[in-house]
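Here the complex is missing a single protein chain, while all its other protein chains stay put.
Labels A and B are assigned to the chains in the order they are written; within every chain, residues are numbered from 1.
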Amino acid sequence: MARPVSLVRLERVSKEYDGVSAVRELELEVADGELLVVLGPSGCGKSTVLRLVAGLEEATAGRIMIGERDVTRLSPGRRNVSMVFQSYALFPHLTAAENIGFGLVVREVRRAEVRERVARAAALVDCAHLLARRPAQLSGGERQRIALARALVREPDVFLLDEPLSNLDAELRAQTRAELKLLHARVGATMLYVTHDQIEALTLGQRIAVLRDGELQQLGTPNQIWREPANRFVGRFVGSPAMNILSSGTAVGLDTPPGAEVGIRPEHVMLGETGVEATVMLVEPIGSEALVHLRVAEAALVARAPADAPRSVGDTLRVSLSREHVHLFDAGTGERLPWS
Amino acid sequence: MELRDRRQLALMLAPYLLGLVALVAVPALFTFALALTEYDLIRSPRFIGLDNVRELAGDEIFHTALLNSAVFAAIAVPLRVGAALVLALLLHRRFRGAGSGRAAAVLPTVIPDVAYGLLWLWLLNPLYGPITLFLGWIGPPGKTIWGLALPQFLTHPNDARAAIILMSVFTIGEGFVLFLVARQSLPGELYELAAIEDATAWSVFRRVTLPLLAPILVLLLLRDTILSFQLNFVPALVVTDGGPPPYSTTYLPLFVYRTGFEYLRYGYASAATVLMFVLTAAAVWLQWLVLRRARFASF
Partner (left out) sequence: MARGTSWRILGAAAIVAVVALPSAFLIAGSLRQPGLPPPLTPELVPDPVVFGNYERAADLVGLGRAALNSFLVAALTAPLSVLVASWAGFALVLIRARVRTVILAASLLALMVPLTALLVPRFALFRSLGLVNTFVPLVAPALVATSPIYVLVFYVAFRRLPPELYDACRLEAASPLQIWRRVGMPLVRPVAVAIGLLAFVLSWGNFLDPLVYLHDRELFTLPLALRSLAQLDPTNYPLLLAGSVIATAPVIAVFLVAQRYFLHEHRGAGWLGR
């Protein structure tokens, strides 16, 4: 496949519906060949962002660039983008092959060329054996491949993916995730990927844009998002179980400044002989580990600990936090505070 | 949306809009204008202002026609739409005899109006019509079942009206076909779910079928209300001839036809037509309000 060209740029893009802001002054750049994930809870505007780039919605303000072209006012068909919908949006009355080739046929590509390109796209996602069937005869995973093939066949500048894995069962999801990552590496396409699942974001994305209520919270690599969340929301949204937030550090023996909340991930809460006293409230085993819910002074903490050390409700033990894994957030704004 | 798309959408709407204007709006305005004239279709119309309306206000025959039409609409529409719905729900699945059932349901509608009228003229004949003969057969001599008097369809006013309503209940082919198609398009999973929940047929109807059929149902109710002011024209003309006297089955369309084409008072007939339109609009409006209230109609 020919290497697609350029990057996507959103410049202060806003979208309003009846006075309600779905997207506020968003600034975003996707590099050529990058897989950028837009992550956020439902209603945060991530699907809207995708639809704005696709041209299915018109921006209320701002500019959208694809490569050198200002596509803000262009109709979807002229932007040279492809989209994989959450529900796949396959045409029920057409075969898989006809679904894949639909865009080519509409653009009046010669039939022989259509056949060839459909075959190549199908091979990329390993669905060549399904081409003669109709969507009703395909499983969810198979339909998803057809939707992917349809997006690939036109070799667009940008691929847009709207929560493509959310309709698959857990096992299939993990497998397809890996395949998508491989596909991206093979094809080298520029992909804008929207999801609410942080695992998908962390494993697939080369960079992640975290969105909340239409506003960008943080843009960075998975590592950056994980290690240095820009605010309390990002800290809690990424990571499972969620990061612990304590209203002050004194309860756990830290000399944090007043007005600062302390964030610590469950895996960084050390249980043992040193530190502050804590009582076990609940133990949830999850395979080789266990989630231990603790009460420390007035605060509640969740810790991740190996499962072999037996703990039961009511036990007292000692809890300590390593300074280098502690995050500080402003109690009012939630913004990250530096701490040496 | 880009220019090419906008142009195509305009193109796709054009024939219909042209038809609406040329074949409905302009003729309607014409007629509404003629309502203010005295016109015998030969000499030019003569403007007489609201005299026609004043005359209509005092015209006994018009009042009778108005009442007849209103009563007919109130009774026939629920019967017709209900019958169409019941038949469609009965016959939409594939089973032995479904095809014949459907053809039978549609047959009365596709018989040409004139033939349909003639058929009923014969069926309702008080001397040798099958219905009368059957009713006489199931009861004591000279009377029908339960000792009621034999209906005199062609001479007794209420019997004649009942006959017209009866005739209209059978011609539900259009509603039947539309309900069939609509019901067929409903997703099977919902019904499978209901079967798993072991829901009764009535609750399936109320909670699944009815809400999903709501748009088509609303359309058909409105359409049938409008039609009911017009469709009894041929039956009333052919079978009862507007009688039995005086004018017990003269409905508005017949009144308008007579006034316009037999008495050649087209201006007067136009005025009656305008009032017919207003009455129809009022009935539709009323229906819309009721349906809205029941949260049935959302377009």
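By definition in this document, contacts are C-beta pairs under 8 Å (C-beta built on N, C-alpha and C of every residue); 3 or more make two chains touch, one makes a residue touch a chain.
Note that this is a predicted model, so its numbers are computed, not measured.
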item: Displayed chains contacted by the hidden chain, counting the whole assembly; value: A, B
item: Among A:G62, A:G103 or A:G188, residue touching the chain not depicted; value: A:G103
item: Full-complex contact with the absent chain, from B:L50, B:L67, B:A98 or B:L210; value: B:A98
item: Options B:F47, B:W122 or B:Y263, residue touching the unrepresented chain; value: B:W122
item: Positions on subunit B contacted by the hidden chain, ascending; value: 4-5, 8-9, 11-13, 15-20, 22-28, 30-32, 34, 41, 87, 90-115, 118-119, 122-123, 125, 127-128, 130, 133-134, 170, 173-174, 177-178, 180-181, 184-185, 187-188, 195, 201, 215-216, 219, 222-223, 226, 229-230, 234, 252-253, 256-257, 260, 266, 269-270, 273-274, 276-277, 280-281, 284, 299
item: Missing-chain contacts mapped onto subunit A; value: 54-56, 75-78, 81-83, 85, 87-93, 102-103, 106-107, 134-137, 154
